[in-house]
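A protein chain is absent from this complex, but the other protein chains hold their places.
== chain A ==
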Amino acid sequence: MPHATHPPSPGLQALIFCGPGLSLNTFTSTPSTLPKCLLPVANRPMLWYPLDWCHRMGIYDITLVTPPDAAPPLEAALRSHPSLTSLSGPRPEVLAPKGLEMTSGTAELLRLGEVQRVIKGDFVVLSCDFVSEVDGSRVLQQWMSLNPALAAASSSRRKGGLAIYYPTYGGEGISSKRDETDFIATAPLSKPNVMPPMGSLRQEVEEVVMVMPTDTLNDTLNENKQALPIRQTLLAKHGNVKIRTKHRDAHVYFLPLWVKDFVARNEKFDSISEDVLGWWAKAGWQHGLAEKLGLDEVLAGKRSTEDEAGNGRSVEEEEEVDATALSSTKSAPAPVRQPPQAFATRVGNSAAPPSRPKLAVPPLLAYMQPVSPAQPLIRRIDTAAQLAFISLHIARLQPSDPSPLAHEHKIHPSASIGQQSRISHEDCLIAESVTIGIRCNIKESVVGANCEIGSNVRLTKCVLMDGVVVGDGVQMVGCIVGKRARVEGTSTAGSKSGVAEVEGAAVKGKGKGKQKATAQSGGEDDNKTKLTECEIAPFFVVEAGTEAKGETMKAFDTEGELGGDGEEDVGDEDDEE
C-alpha cells in the first residue's frame, strides 16, 4: 500500500525483535528456513505489520534483531518477498548478535553489546508479532507531548517511556479466553490542560505503577495465601490505582535512551515487559528502589558503556533554564527543605541519606486501549489461534475500509478460479497465483500465494499459508495449514462422474456427523479428507481419507499431538471404535 506522504521523522529508531515463536511451534519448528516473523498472516509476512506500522509513523531507522540461524532466511525475504519489498523507505537492517539464543530474554537481548551499540537515541521496541490498526503516530504523539517539557533533546534523561496494552476481551471473533494476560496497575495522569481534540488518545494514557505477567502474579498469590501484597508507599503516592488483569502487553515500548544504560546496569533483568518495566514502574513510588537499581546514576548521565564517541559532545544535562518552571500550566515542585534538626540523634551518620533530594523517576506511561468492539485492533500473534483469528479478521476488511491492514484486492487478479466455485468476497482473501478448481465453496478463509485447490473443496474459517496443495473433495473447517503442506483428497481419477456422488456424500456426512468418525480407521475406501480445527505443519502431507479434529499434524511425529479441547472428543471417538 503506498504511503500518501512521508510523515516527519520523530527521531526514533525501532528495534524489532524477531523471536523464535515458541507457541507457534507447529509452523516454526525449523527457524533456519521459516522463522516466526515470516509466517504469513493474511498473506503478508508477520514482519510486514510492525514494519508498516513504523513506517506510518515516520520511523525508517529499523533494526531487526534475530538469532543468527534465522538471519539468512530473513535477509532473503527482505530482498525478495513482494510484500516486504513493496514497503517504501530503506530496507531495515538485520542484526544477528552472536550470543543470541532462541531462548534469550528480551532484556538480555537489549544488554548484548551489538544491540547496545546500535541504539543511538530514543527507541521503540517492537515484537515481530505485533499487529495494530491504531496509527502509531497517535500513540507516539502522546509520548512526545507527555514527556517533560524540554526533554525533547534526544539525550535527555528526563524522558519517560510508553507501553501499549490491549484488552484481551470484548473483540468479537478475535478475543479468546485463553489469551495470555498481564497484571497492570495504573494511576491516572493529571488531567489534560484542555480537552484533547477528538481522536486523541490522551484520555487513555495512564501511568503504570505495577506490571507483571499473570504467571508471576499467580506465583505471588500462591506464595502469599492468595493475597497480593501492596506496599503502603504506593497508596501514599497514588491514591487512585486501577488494577487490570485482562489487558495484555502489546510489546511495544517507546523508550528513552537512558533505558539502554538502565538495562545494561542491571544484569538480572531478563525480560523487558516483566523486569525492566516492572522495576521501573515500582521505582517511581517505592522508596530507595530507584537508587538500588542504579537509576540515580543512570539518570545523572553516568554511562556504564563505552559509547561516548557516538554521541558527539556531551550536552550538559541540567539546562540552566527550565521551561517547565516558566510554563503557566505547570506548578513548581515543593521546595527541597532541610529537615528540621530538632534533636541530636544517636544514629549518627546513617541518617544522612534522607537529606538528599528525592530522585524524580521519569514516568512510565501506558496507553490502555479501552474495551469496545468498535476499537481498532491491537494484537500479538503468538498462538496459532491468534494467527487464525487475525488472519480472518484482516480477510473481513474491505479494500474501502480505512484500516491500514486492508488488502487492495480481496481476490488477487492473478488467481484463477474454476467454474461454479463460490468464494464469499466479503470475508475471504485469495492471494496471487492461486488455482481453485471447480465447484469449490470457500468461506471466511485466507488462501496464501501459489496454493492449488482442487475441485469440490470446502474451506470454512481456514488459513492456508503459501503453496498449500489441497486435493479434490477435501473439507476443512477452522484449519491452519502450513507452508507447502499437502492435504490429499480423492484421487483425481474420480473425475466428473464421481462429483455428484461426492457431493451427495458430503451432505450425508454432514447429517450423520459423529457416525462418520467410525470410518476413521477404515476410511481409506471412503477417500474423503475431512479436517476440523487442525494445525498442519509446513511440508506435511495429510493422506487422503484422513479425518481429524483438533489435531496438530507435524512431520516426524506421526501420532500427532492432540491439542486443547479436541483432545477429549477425539479420545471418545477412538473409544467408540
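General remarks:
Assume a contact is a pair of C-beta atoms (placed from the backbone, for glycine too) under 8 Å apart; a residue touches a chain by one contact, two chains touch by 3 or more; residues count from 1.
Convention: contacts and distances are computed from a predicted model.
UniProt records the chain missing from this view under the protein name "Translation initiation factor eIF2B subunit delta", selected from "Aldehyde dehydrogenase", "Translation initiation factor eIF2B subunit delta", "Septin-domain-containing protein" or "Trafficking protein particle complex subunit 9". When you scan A:8, A:90 or A:402 for touch with the missing chain, the hit is A:8. For the options A:91, A:120 or A:138, the residue in contact with the chain missing from this view is A:138.
Of the listed residues A:300, A:325 or A:360, the one in contact with the hidden chain in the full complex is A:325. If you put the hidden chain back, the residue from A:195, A:230, A:243 or A:300 that touches it is A:195. Residues of chain A that touch the chain left out of the display are 5-12, 57-58, 137-138, 140-141, 144-147, 149-150, 152-154, 192-200, 202-203, 319-321, 323-335.
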